[in-house]
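Every protein chain but one is kept in place in this view of the complex.
Order of writing sets the labels: A, B and C. Residues in every chain begin at 1.
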Amino acid sequence: MREALVQASYLLASVLFILSLKSLSRADTAARGVDLAVAGMAIAIVGTLMQQTIIDYRWIALGLGVGTVVGIPLGTRVPMTAMPQRIAIALTFGASAATLVGIAEYHDHRETLALGQRVAVAFEVMLGSLTVAGSFVAAGKLQEVLPSRPLTYRGQNAVNFGLLAVILVILGAVVAGKGGMPMFYGLVALAFIAGISLVLPIGGADMPVVVALLNSYSGLASAATGFAISNNVLLVSGALDGTSGFLLSMLMSKAMNRSFTNVLFGAFGSQTQTAAVGAGSDLVATPISAEDAAVQLAYASNVVVVPGYGMAVAQAQHQVRELAELIEKRGGEVRYAIHPVAGRMPGHMNVLLAEANIPYDKLYDMDEINGDLSRADVALVIGANDVVNPAARTDPTSPIYGMPILNVDEAKSVIVLKRGMSVGFAGIDNMLFYQPRTRMLFGDAKASLVKLVTEIKAL
Amino acid sequence: MREALVQASYLLASVLFILSLKSLSRADTAARGVDLAVAGMAIAIVGTLMQQTIIDYRWIALGLGVGTVVGIPLGTRVPMTAMPQRIAIALTFGASAATLVGIAEYHDHRETLALGQRVAVAFEVMLGSLTVAGSFVAAGKLQEVLPSRPLTYRGQNAVNFGLLAVILVILGAVVAGKGGMPMFYGLVALAFIAGISLVLPIGGADMPVVVALLNSYSGLASAATGFAISNNVLLVSGALDGTSGFLLSMLMSKAMNRSFTNVLFGAFGSQTQTAAVGAGSDLVATPISAEDAAVQLAYASNVVVVPGYGMAVAQAQHQVRELAELIEKRGGEVRYAIHPVAGRMPGHMNVLLAEANIPYDKLYDMDEINGDLSRADVALVIGANDVVNPAARTDPTSPIYGMPILNVDEAKSVIVLKRGMSVGFAGIDNMLFYQPRTRMLFGDAKASLVKLVTEIKAL
Amino acid sequence: MNLTTLMQAYVFVLAGFVGFLVIARVPPLLHTPLMSATNAISGISLVGSLVAAGAGRSVVSTVLGTVAVTAATINVVGGFIITRRMLGMFKRSDRRPSDPPKV
Partner (left out) sequence: MNLTTLMQAYVFVLAGFVGFLVIARVPPLLHTPLMSATNAISGISLVGSLVAAGAGRSVVSTVLGTVAVTAATINVVGGFIITRRMLGMFKRSDRRPSDPPKV
């Protein structure tokens, strides 16, 4: 009877996780999706605690307590701008749980595990350990504790493939039951090293793709645990995470106009280093003073704000809202044009602007607003570069050629807020800045916006 | 080892069925979907034949042989126009197989079946038997062997609900292991009667929805078999059929602008009987001779053909192609406007026109062509009525009000081919026919088209 | 609830979700071919029929099983042929081969 209840709780939890993912894939139901997942998790936990094998609740209570105390601030305090590294860190925790359980399982039952279970445990610790290390490195790169540029050396791919080959051999030995605990710990250790070594050569900006992929590995590690200890809810949610993470990382690289293998093995992001900058060296961009820009904005009736990575760096979203409200108070209309890969993670701009309380029906997708940009009196580009680079349309030799962009160059006038003439993520110059209708307002985006606000108020 | 192979074949077959359905849900991959399903079926059959429990192949060979001999002509000979009844008949066969297997299972193992298996077998024969009878009646109605109008009497819903209640009681008894074979046969018989009694009151035109729903029941019967005899491929494909059939029947009723319960219990389709006809009785529709219509078509440069149920009745699709080719040879452009529920089953017009070798890129969905109909020189309406009835847009009291229609009334001129002034499926008059720009070419659609072709050739 | 029944329940529920998700966005054009194809797939009850017909358990079982095999085979063979035929008819014009598929 008790066992039946446990199993029923697991089935229910599995269904709730599925419904949760389904809700999460649509904007209007996404919030409900989280509630469903929370319910599923709670049910699965209660179901597990009812199991007959659990005889001692003290350590469990300790773990749950400490975890909750640490988890709450990680959930409530971390600013939205730190989301990518926040997810990567969380992944480290989740994957280390799977790895530790795998080690405990192998330690206790090494002698009695069936072949299938050995396979499962071996995969569990391999994927888990790789994910722990990989996502830790990813977090470091995203937080810029580690250098976010790709760390490469000659023969790197050869070394990595060699490492993977050795791991597979050891995996085989563990599955065959050879080598005992030392062999097993060797697997854990080498997978850990592989995690570091595979992620280091990938540039910081590609980390979201990597994190999604590692999430998929961590899901597969859970599924392997499910196989090993015959637990269906682990199996189901592990498989869900495994495929959805994989698909998500592919969708992400597609949205960035990049191939998936290129992201993972392409000495990738190193183009940031190599691409030439000086293309427009004899051209001069026209600066503008904050005072003049303020006048232009104050009297515009149709303003389109184009946020980019620079706005995120400057944390300028609140000043953006302040400026927009001033313009609106004076009778102008302000809309926001959101490029799908503006910033450094998908939905980056949406999250930031939402944090500043900008209603999401003022945010327009690229496809929705592109036809309308020619009617804008002022396009205010705040720290965006690649996503407004007309070379994507016009220059077949450009590395971003073919990527859909926001056609800001069609607006009646353009004001660009950035610190200098540096390139963006793709490492290429942008002819938009040299266009007769474009004016550059140099300086940190936040500082410039503060100046604009002050000036408009003074008008 | 052999058992492992059997099980592997089942897993592979299940995956192939899923991939098949996925392919079948997109036009460009649908044909490949059938191949995948065939492969899955073949693998499942071979896997089953390898099972150790099968000791005598003679009867199996007989059944497979006879089935193939009968099945091939049913697949190759039946004309496309008879698709709905063809599907209904096939369903009868499939469901009777499930029912017979259930009876055999219960007959042989009655004493030893576990509770769960009794539940499964009881559901299997109940759903199977209901489907056999229901789809047989549906086929009869579609073929018009049985009267296709709803057969209703007072208190019908009460009788049907009573019948279902009795069935549930007997189902309970069988599950409880009470009553032996007689009780079991009682369940089969009553479910059979329920199948007849539930489908008779539904109008012929709603049969596609009913057939899809019965398909879902038959899938659930297979899934129940899978539970009873612990066979995973039955379980998976049964569940696939069960949910997809159910969803499909809901999508269909939605496409017909009808609620699902209304289809099943609404004394449904009886509105065909009751709705008034004479609304436009003092209006006169203007006839046209085949000769004049031919001239008009011959010199039109932009013709839109709107096929409807009448074209299917008259089997006129080949003549439509002939006429279109003549017009094209003379320099005119011919497109086809396809309403999602023209005819009597979804995709009816597509199938017929495809059969006449009309390339499917000349077929335009309602949404694609509606904005363009005002540019048409001639809209040639062939046996369509409800799907071009402007009352759906203009008359809130009309039973079809709110259904999206083809805006044929906006064309520069309209020629309607039908036999007289009879109403269509919805049983209501159509103001389109009395519009000044509309001409009626009375007569059977095929005969009229033959005349038009002859006249144009003679020009 | 024994373990096998439990696992069967998972398989059933998950396969149901798959069916639902796959069909959720199919266009009306494909409703009829899809109905025809799922119908043919429901001939998978053939698998159960083969066991009943060939296991030599009892005369009743063999007879019913053989009839069931016949019926299910008709469904499978006829169903796949006609679905294939129907879909084979959806072809594009030769004149504009580069166009995206319409309807």
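Keep this in mind: contacts are C-beta pairs under 8 Å (C-beta built on N, C-alpha and C of every residue); 3 or more make two chains touch, one makes a residue touch a chain.
Because the structure is a prediction, the values reported are computed rather than measured.
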Exercise for review: Sort by label and list the shown chains the missing chain touches.
Suggested key: A, B, C
Review point. Which listed residue (A:Leu113, A:Ala139, A:Leu187 or A:Leu234) would be found touching the missing chain in the intact complex?
Key: A:Leu234
Point to revise | Full-complex contact with the absent chain, from B:Leu24, B:Ile45 or B:Val236 | key: B:Val236
Exercise for review: In the full complex, which bits of chain A touch the chain not displayed? Write them out.
Suggested key: 14, 17-18, 20-22, 24-28, 30-31, 33-34, 37-38, 40-41, 44-45, 48-49, 51, 53-57, 59-60, 62-64, 66-68, 70-76, 78, 80, 83-84, 86-87, 90-91, 93-98, 100-101, 103-105, 107-108, 116, 208, 211-212, 215, 218-219, 221-223, 225-227, 229-245, 247-248, 251-252, 255, 338, 340-341, 345-348, 350-351, 354-355, 359-365, 368
Point to revise | Residues of chain C (touch criterion as defined above) contacting the omitted chain | key: 3-4, 7-8, 10-11, 14-15, 17-18, 21-22
Review point. Can you name the residues of chain B that touch the chain not displayed here?
Key: 3-4, 7-8, 11, 14-15, 18, 22, 232, 236
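FYI, only the chains that are shown with their structure count from here on.
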Study note, to complete from the structure: Of all chains shown, the one whose Cα mean is least distant from the combined Cα mean is C
Exercise for review: Could you find the chain whose CA centre sits the greatest distance from that of chain A?
Suggested key: B
Point to revise | Computed distance of Cα centres, chain B from chain A, in Å | key: 46
Practice item. Averaged over CA atoms, how far is the centre of chain B from the centre of chain C? Could you give it in whole Å? Key: 16
Practice item. Could you list which residues of chain A touch at least two other chains? Key: none
Exercise for review: Can you tell me which residues of chain C touch two or more of the remaining chains?
Suggested key: 13, 17
